[in-house]
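Removed: one protein chain of the complex. Kept in place: all other protein chains.
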Amino acid sequence: MNNESAYAQQKRPWLPVIVTLLIVAIGVTWAAFGLFKYGVWQNRGPGAGFFPVVAGSGAFFLGLIELFRKQERAESGGIKSIWPALGMALAIASIPLFGMVIAMSIFVMVWMALIESQRWWKSLLTGLGTGIALYLLFGLWLRVAFPQGIIIQLLQ
Amino acid sequence: MALVGSNANAWEPQRNIEFVVPYSAGGGSDLNARMVVEAMRQNDLVDRPVLVNNRPGGSGAVGNSYVYNKGGDSHTLMTFNAGQMMSTVTNDAPVQLEDLTPLATLAEDTLLLGVKADGDIQSLEDLIDQANSGGVTIGGAGRGGEDHLGFAMLNSELDADLQYVPFGGTGEVTSALLGGHIDAAVFKLGSQVDPSLVRSVAAFSDERLEAPLDEVPTFAELGYPEVQLMIFRGYAGPPDMPAEAVAYWEEVFKQVSESDKWQNDYIEKNNLIGTFMGAEESAEHYRKELERYKQKLAEVGFVE
Partner (left out) sequence: MDILQSLLQGFATSLSFSNILAALIGAGLGIVIGAIPGLGSVTGVALLLPLTFQMDPITGIIMLGALYYGCMYGGSYSAILLNIPGDAPAVVTALDGYPLSQKGLAGKALFTANLSSFIGGTVGIIMLTFLGPVLAKVGLLFGPAEIAALILLALCSIGWLLGDNPGKGLISTFLGILLSTIGLGLAFGQPRFTFDSMYLLNGISFIPLVIGMFGFSQVLDMMVNRINTSGLTDKLGLRDSLLDRKEVLRVLPVSLRSGVLGNLVGILPGAGATTGSFLAYVMEKKVGRRGQDLGKGEIEGVAASEAGNNAAAAGSFAPLLSLGIPGSGTSAVLLGGLMMWGLQPGPLLFQQNADFVWGLISSMYLGNVMAVLAALAIIPFLVKLLRVPHAILIPVIAVVCVVGSYSVNNSMFDVWFMLGSGVVAYFMSVAKYPVAPLLLAFVLTPRLETSLRQALDISRGDPMIFFNSPIAVTLLSLILLFVLYPLAKSLFLRSRKKSDA
């Protein structure tokens, strides 16, 4: 554990609480669906709602207990790591436009250049290398049907 | 040069063909598609490469929707079989039969009712006797699939106390049957269960099967003409596929069905029944079957 995460922990003790609250909410939803919609007992045995109710109420009650316990120190810093996830989301969203291979190459280039502040030629080469490797391994050899993207289709 | 290219007005593929399989790699539909592609390649039936694209999910619904969204495209094909059509009914899927363009039907499978070879039950009569004295459990692969439909037919015609037990696949059904955990099981003819282990007491086919199963009576012979199920394996395209393209693919599939590769390596080795139905005949056949499935599934309360 480094200083940064200890800092994050001091600053955001509410993060674990939110996670546990969400779990409690999910638990109660599942249990309610199981109880009222799917049926706990059918055909003289556990019904479709049985496991949702057992596990849902389990998550609900244990989650409540967890909320009232002393919160432990969280392991790593929180919100900052949302940025890479958002960047990835953007890249995935651009797949219908560029196609899988090109979108992923651009992702690697942009990531290395902007987030990791690498030299531009290094980023460019790694991005190109990733693209070529993906194309050879998945596209040619394994025949994975990657989305091609509007741009490639227009070129064809 | 493609065989069907002689007519100057005929449609010809202009780019790569996408052959959609709505199930995972390695499954029955996948094998079927890959064999079709191989037969097309060996006999130079299509000028452009045909690429298999697995789109599993939603019991076929994901693949169906994928093809549906390519409306009017002549370069997209898909495998279309009885189970896939059934799941559109049982799951009330967004894409139904009328949203697709049937192209051809090349093979049929059917069901067998099997019991343990060295068990007490030796015939359908024994099975009904036991059902009336204490009930009988019948296993099958999957819930809401062909095996379940076969069971539904038995249940509504046989007038006996039957209980269906769904399993994850033919392998698990066979294990349960041989271990004596269930009394009987519904098998597909194509799953080629060993006759020295499992005795087939009756067949769901419309006529007697070929040797070595020619000894097995059909349900019709035993007095239950309503218990009949032929499981088709066909192909379809997106909605509004142009008539010229439909004619092109119909001809290609006809050539495939006549090729040695298809006859020897697919039909014979998978123990299926070879057939050929063109686009119109297939569409008509699917419509009729769909009505029958709906009715049978409703009788057992699977759909409303």
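Residue numbering begins at 1 within each chain, and the chains themselves are lettered A and B in the order written.
Note that in this section a contact is a pair of C-beta atoms (placed from the backbone, for glycine too) under 8 Å apart; a residue touches a chain by one contact, two chains touch by 3 or more.
Note that the structure is predicted; figures quoted are calculated from it, not measured.
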item: Chain A residues that touch the omitted chain in the full complex; value: 2, 4-5, 8, 15-16, 19-20, 23, 26-27, 30, 33, 38, 43-48, 51-52, 54-56, 58-59, 62-63, 65-66, 69, 72, 74-78, 80-85, 88-89, 91-92, 95-96, 100, 104, 107-108, 111-112, 116, 118, 126, 130, 134, 137-138, 142-147
item: Interface with the undisplayed chain - residues on chain B; value: 24-26, 30-31, 34, 38, 53-59, 61-62, 65, 90-91, 93-94, 135, 137, 142-144, 163-169, 171-172, 174-176, 178-182, 192-194, 196-197, 265, 269-270, 302
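Definition applied: only the chains that are shown with their structure count from here on.
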item: Euclidean distance of C-alpha centroids - chain A vs chain B, Å; value: 38
item: Residues of chain B defined as touching chain A within the complex; value: 15, 18, 51-54
item: Interfacial residue positions of chain A with respect to chain B in the complex; value: 143, 145, 156
